[in-house]
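The structure's right below; bear with me while I get my questions together.
What you see is the complex with one protein chain gone and the rest in place.
Moving on to chain A:
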């Protein structure tokens, strides 16, 4: 990616040299994930995730549609991830065929949609004719690396936070109850996948990497933009709290030792566990704070009547 970002040889040498001495520019350790900040908006399903300078916004919305003919019992669920120059001038407007862009959207697709994180059968209203069509729109606001990790967290938090309006079905007739009339219902989230991206650096030459006796490759978690531009290989693992691997993707890049890959998955699990808890906690606190106000509001209203 990033046509137009020029990195000088001094800079790349320095960053690699620092890595050899177990130092990163921002002072993190190799296995340290950036602190994740999750902000929920006023509407349900409105989430902003900030990791360092990286900022991703996700909005979930729904409408009633007709299910696909071959899947009459399932609702529709789409995720759009479109990069714009807002995130950084290296992204072209409306060009979602770039390598980086395709990789991000495929990874989110694989981690969230195809892993069945959302219960699409729960979106069905009348089999074969009416269902909810759910959209998750991911907006990349600022890019400082780790877009995949941040957007996965954003999508999952948004899905957990989102409420769809309640419906009642009477024969062919469907009534959608407005939100102020009847409490909206949460979505069925079956598990919470979280992506963790590892970036690999080769401190020696290629020959050492292929024929060498010891594995001296350096793996760091959650690279920043600079580190992403200089890395030789990348591995994204998605796990959930049930100790399951949802997907592993290592599309080419630096050849890696199989054992170190397993080691990476173990390291990722600790992070996934922490982030999953954080997501649940944030959503819970938000819902609790909403209910607290609802209680005050309704009791005041009843007194006036």
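Observations, loosely collected:
As a working rule, a contact is a pair of C-beta atoms (placed from the backbone, for glycine too) under 8 Å apart; a residue touches a chain by one contact, two chains touch by 3 or more; residues count from 1.
Here is the rule we use: contacts and distances are computed from a predicted model.
Missing chain, UniProt name from the options "Ribosomal RNA-processing protein 40", "ADP-ribosylation factor-like protein 6", "Light-independent protochlorophyllide reductase subunit B" or "BMA-TRPP-6": "Ribosomal RNA-processing protein 40". Annotation: of A:6, A:42, A:99 or A:172, A:6 touches the absent chain (contact as defined above). Across A:89, A:127 or A:245, the residue that sits in touch with the chain not pictured is A:89. Where chain A meets the omitted chain, the residues involved are 4-14, 17-18, 21-23, 25, 27, 89-90.
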